[in-house]
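With one protein chain held back, the other chains of the complex are shown just where they sit.
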Amino acid sequence: MLAADLSYSWSQALADLGQIAPIATLTGFFLFAIVTDLVLPKQRRGNAVAMVAVAGYAYSLGTAVYRWRFAQGGYAYHQFATGDNFALFFEVLFGTLGILTVAVSHPYLRRRGMLESEFHILIMAAVIGMMVLGAATSLVTVFLGLELLSIALYIACGFVRTESRSQEAATKYLLIGGFASAFVLYGMALVYGGAGTTVIPVIASRLGSSASGNPLILLGIVLMGVGFAFKVSAAPFHMWTPDVYQGAPIPVTAFMSVGTKAAAFAMIIRVFAGGLPHLAPEWQALLAFVAATSMVVGNLMAITQTSLKRLLAYSGIAQAGYILIGVIAGGPTGLAAVLYYLFTYMFVNFGAFAVITMLAAPDGDRDSFKDLEGLGRRSPLMAILMTVFMLSLAGFPPSVGFFGKLFVFTAGVSAGYTWLVVLALVMSVVSVFYYVRVLIPVWSASTRTDRVSAPFSSLAAIALSGVASLALGIYPTTLLVVSQLGANPITGP
Amino acid sequence: MALVVFFVAAALALAGAVGVVAFREPIRSVLSLVVVMLGLSVLFLLLSAQFVFVVQIIVYAGAVMVLFLFVIALMGPAREMARTKLRFQAWLSALFVVVLAGLIWAMLQGVQYRQPDKTDLSIFGTVQSIGVGLFTTYLYPFELTSILLLVAAIGAIYLSRKTIDDL
Amino acid sequence: MSNQTLALLVLLFPAAGAILLVGRGWRLPRIVTVIVGPGVVWASFVITLALFFGKVSGDFTYWTWIKSGTFEVPFNLLVDNLSIFMCLVITSVGGLIVTYSVGYMEHEDDPSYARFFTYMDVFIFSMLLLVLAGNFVFLIVGWALVGLSSYLLIGFWYQRRSAVLAARKAFVMNVIGDVGMILGTFVLFVMFHSVTFATVFREITNPNYCTPAAICALPLRIVTDGPGIELAAFLLLVGAIAKSAQLPLHTWLPDAMEGPTPVSALIHAATMVTAGVYLIGRMHPIYDIAVYAHGAVAIIGAVTALFAATIAIVQTDIKRVLAYSTMSQIGYMFLAVGIGAYSAGFFHLLAHAFFKALLFMAAGNVIHAMHDEQDMRKFGGLWRQLRLTSVSFLVGSLALVGVIPLVGYFSKEQILGAAFSKPDDPLALGVWVIGAVTALITGFYTGRMWWISFAGKPSPERPVEHPHEARPVMLVPVLILAALAMVGGFIQTRALGIGPSAVSDFLSSAVGPVRWEGGAEDVVVGLATMALATLLFLAAYRVYVQRTWKPWSTALPWAQRLLERKYYFDEIYNAAFVRPMDAVANFGLRDFEEPILDGVVVNPGAAVTAGASSLSLTQSGYFRNYVLVFVGGAVVATVIILVRASS
Amino acid sequence: MSTLDIGGSQIDTSWFLLLGAVLFTIGTIGVLVRRNPLVILISIELMLNAVNLTLITFSRQLQNIEGQLFALMVMTVAAAEAVVGLAILVDIFRVRDVEDVDELSEMKG
Partner (left out) sequence: MTLTVIWLLPLIGAALIAFMPPRFAKWFGVVVAVAALAVAAGVAFFFEPGYRGYQFTEVVPWIPQLRIFYRLGVDGISLWLIVLNAFLTVIALLATPITTRHVNRFVALMLAMSAGLAGLFMAVDLVLFYVFWEAMLIPAYFLLWIFGEGDRPARAAIKFVLYTLAGSLMMLVGVIAEYVVTGKQTFDIATLATLPPAPAVQFGLFFVFALAFAIKTPLFPFHGWLPDAYMAAPTPMLVTFAGVMGKSGAYGFLRIAVPLFPEPVGWWDWRWVIPVLAVGAIIWGALMAIAARDMKLLVSYSSVSHMGFIVLGIFSFNVQGQQGALLQIVNHGVIIAALFLIVAWISDRVGTRDRSAMAGLALRMPIMAGVFFVVVLAALGLPGLNSFVGEFMTLLGAWQRAPVLALFGGIGIVLAPVYMLRLFQGIMQSAPAGPVPRSDIYAGQLVLLAPLVVLMFAIGLDPNVMTNLMLSVALPGPIR
């Protein structure tokens, strides 16, 4: 029997590796980056590592796209990982995010005189973690991906070692993150006990709807759900978000505000929608509660904020609530809507943070409302882009924000969760108030005249985000098709 | 016989756990965690997880806890003061935890266990079987853990540098 | 030239005149204004004569103004004897008055001069449109346009605040009337699905839905759709009384005297204010069925007649006396049409147009001579200086009193006779009594007016010592009208029970024959009334000139005050409508809009913000609080799952 | 209801599970009430150990090796987490002497 287990053919190995090709390639570049960092002289390190990082992201992005177009997605490593469209979709998303992050963070680190190389390496590790999460089809891999991503981000949050805020953020994030992952883990253990395996598809096939009587599974859902909700920073497990976002250096905030969310949603969809379809009523009830609280809490708390980082943190909490509606609704439309929302939300939210990044000074971030004053004159392009991002977050057509909401809410109403949708819309009236509040300093007359220095790479990244958050809204069809294909593996075509 | 062992070990673990929370000095908490681990390792043995038992003692109780001890030594014996700014914290936490524990307890009562898949327990949990599992089915997770550790190492190095300039 | 174009020309001339004079008209030499202004009126007079002698009648449709579903409004002119009669009155008297005003307004500077004639022509056009309109909508159009021109002319001297206010008052009151007519039109449209007179009246008189004709006898019609028609009749009546300054919508007319005197003569005496009478006459098929509304017309007319006459007793402003007498005379006309004596009413309309225009223009001469002084107590003894004016004024006054053989006698006595000659009809009898009393009062106040102004010695505070007689252009029209007032009566002498009845015969085709089966006793009663009225006229001489008799007012001062304050109507209306409206409006703007409506938005906003800030206290920054909330959330989640699973 | 035959003596599976639950709860309490970040970290380790116990119990009950492998992974992760956590704490201690996590409350609201 052992012999049988040990047989692992070369072709099999290639096939397996192929399925996780984007992850593998990125990991390769990750190791190469470490080596570069070690061998090159200090002053040349930063750029070199940045190059490597961008190359890695681009390569794995390319691989993912290639596999999407030409390769047959399937399970690998005894169904511990997969290369299906869902995984590829998220790999593309994270690859793009990685490139954007490097483009924005590199000048920032330069200005603040920090070591670029380690930063990029950590972000790469986090991206790998996210990709693993996207491709994971086993509770074990899910957990490992989660931890990989988290640990990288713990360090990244504390990256500005001279700032007490940064350290505080790192500590809070680490402690509460560990606490949450203990919950997730316990849940996984119980589910494993109930299903006798950690492989998600097998769990799905083993657990019938009768399992809703099994305490192990139910408790597992609760504990995992709690942990997942923590990761998507949904209320009432959101409390860490504003502090961590505020303390972390802005590029990290920008990165995690969209990356972690997307990865966590991928995880939720995999485990719940993919692994426990027969217990949908239970986890839907749980998520509905979480979604409702997040929308209310997030939008209300955002009103009184004076720090853009915190404001965007709370807005992120609210947005998580909206997206959860799509997850709850489920089905091809619901999940497609979620994927669409996540992909566009990446551009919008990242762009917003990126604009704030441009304001940063050598001695620290500048993220208060008054730092935006006169942006309309200091950098008209930035001002226009910021306007686009805010309006998109507020959900004004024709920006992507509106269509994301439209799709998600349509799915929600179709699935009979009208009360959630109504709540969401009522709260988004509130949200408009604070999103528009951000624009007031941007456009109102001010005496400040100091130009905002926008290096090319960052400018390109922000502009790309801006264009995307308009173009993908004016013509959302293609992306929506892709999202549907991406959701297929979960919902079945 | 095994029953006795179980109860002793369990009692040990519980005592240790209580100690972790109860002691004021961090160092004692660490030591009591070691106690917990030892107790658990015995239970692992009962559950025919010999390899895990070894790892638990050597790596966990050995290495990791020692690391903690080093850090505490580095920081000096910080005693936790009784005063706290947060009123109600203790009471509320007690309440919540009791409720949560109650819920968990209540749920674990009516557990329906799966039928065990038939494997011969003679080699169950031995180094051999663990190894096979680790390098066939768990190959992918195993590799992932390596990256994880690498990242942790990098992070630790970065964070524990004296200043930006060295290295 | 076809009758159709002819009928249209009647309208087009004044319109063209107005358009020519409006805009930059005052850049033209004044002579152009002088020619065009009156000229166009005379032109349409000529055309009206052509229609008259051509015995033209018909319903000419020109184009479809609007069509929406079954609601179709053609622009059509209804030319029948009634409209021709009205056109004759309007254009002839109008022509005279406009000519007269060439002299009267000569002191105005060129722009105002042109403006005045523009307005006058606009008025003539609107009035002609009113009487020629062949459907309710254009009736309303004309109705509102005469209201507009009346507004413009009352407020002609727009520097004068009093004139401005008077104008606004008149306009608003008239709009109330317009709304009444609009609603009345709605009623009829809903009933008959048409707004053209022809269709509506045909439907009413012999409805196609009630056959055989036997069932269509009046009583039954009243049962079938009486209520609807009654409603329509009452609503139209609102328009009529607003325009004709009958109770209770009369308060604007005295104030309207702020306008130039020719305006008062033309609009507020001869033509516009009689539109109400025309309306009732035109709508007689409706009122024949709507008995209650019809009765209301008579009662309102009678009451107004008496009411206005009493007020006229105490007025000192000569124009206001004339204004109240106008109200009173129109009251007679309402009385007449109210009891079904339509042609009698129209005959009185004609007569009144003659002698009241005469009176106003003569008064205008006096005012002109007195340099715009209107208080008759400051005249006195004008008999010597202004002989011709005084004579013609006397003629007018006697005609107003109704002294045989002046026109006033025949018209008024015909009305009273028509009322008196229905002893079996209590309503008719009642209004006859009121009418007779009014006739006597008329005699008294007219006498007072004439004696005070012209007889006796010159008043000490007379502004002008040696006034000059008016210029021919102002005198000739007066004399013409005086002549008409003298001989006009002989075209219809039915009040004497003998002789011609030209007006009634002419109008019989349009408003039916005058219901007049009076005998000798009516004639006697009429003559008696006339005699008494004349005596009162003379008595006024003793009271106000010789002062040998005490004025009645010393006997009852409270009545004096009551009359001087015009029965407190203005005060009541202010207290009842104007002030409450302003109060509500101000209250709303100050105490509702800002605090409450804004509050509806702001307070929730504030509440949300407050809630948010209190909520953000939970974000205490303490890690352990976060964990606490975390665990709490976990507990809630577990409960939810349990509930969901167990359900 | 299943029992494990260990060395001939029957032990009810749920005992192990309940022990795990209790340890997990105690760990939670530790995180909630202790203020020394280090001790909080230790409590988290305690929770992870509880999970390990659960995993291995199930692995034995199911006679399925996966649980033990999973437990090994968990140990690795726990070690990594501990390393990073300690690094961060040390980094802080270098700046200021924090023996109370409540002092890390600069950011709030």
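Labels for the chains are A, B, C and D, by order of writing; each one numbers its residues from 1.
The rule we apply is simple: contacts are C-beta pairs under 8 Å (C-beta built on N, C-alpha and C of every residue); 3 or more make two chains touch, one makes a residue touch a chain.
Keep in mind that what you see is a predicted model, and the values were worked out from it rather than measured.
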item	value
Omitted chain - touching chains that are shown	A, C
Sole contact to the chain not displayed, among A:Ala76, A:Val104, A:Leu300 or A:Leu391	A:Leu391
Residue, one of A:Ser379, A:Ser428, A:Ser465 or A:Thr491, that touches the chain absent here	A:Ser428
Of C:Leu145, C:Leu400, C:Ala510 or C:Leu563, the one touching the omitted chain in the full complex	C:Leu145
Absent-chain interface as seen on chain C, which is shown	64-69, 71, 111, 137, 140-141, 144-145, 148, 155, 158-161, 164, 167-168, 171-172, 175-176, 178-179, 182-183, 186-187, 189-190, 581-582, 584-586, 588-590, 593, 597-598, 600-601, 605
Residues belonging to chain A that touch the chain removed from view	333, 336, 391, 396-398, 402-403, 405-407, 409-410, 413-414, 418, 421-422, 425-426, 428-429, 432-433, 436, 440, 443-444, 475-477, 480-481, 484
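Keep in mind that, in the parts below, only the chains that are shown with their structure count from here on.
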item	value
Mean-CA-position distance for chain C and chain B (Å)	103
Between chain D and chain A, distance of the C-alpha-averaged centres to the nearest whole Å	27
For chain A, residues that touch 2 or more chains besides their own	140, 144, 147, 151, 154-155, 158, 161, 171-172, 175, 179, 193, 196, 213, 218-219, 242-243, 304
Touching two or more other chains - residues of chain D	17, 24, 27-28, 31-33, 35, 41, 57, 61-62, 64, 66, 69, 73, 77, 80-81, 84, 87-89, 91, 101-102, 104-109
Residue numbers on chain D that touch chain A, as the complex places them	17, 24, 27-28, 31, 37, 40-41, 44, 47-48, 50-51, 54-55, 57-58, 61-62, 64, 66-67, 69-70, 73-74, 77, 80-81, 84-85, 87-89, 91-92, 95-96, 101, 104-109
Contact set on chain A toward chain B in their complex	2, 5-6, 8, 16, 20, 27, 30, 34, 76-78, 80-81, 113-115, 118, 121-122, 125, 128, 132, 138, 140-141, 144-145, 147-148, 151-152, 154-155, 158-159, 161, 193-196, 213-216, 218-219
In the complex with chain B, residue positions of chain D that touch it	1-2, 4, 6-9, 11, 13-19, 21-30, 32-36, 38-39, 41-43, 45-46, 49, 52-53, 56-57, 59-66, 68-69, 71-73, 75-84, 86-91, 93, 97, 99-100, 102
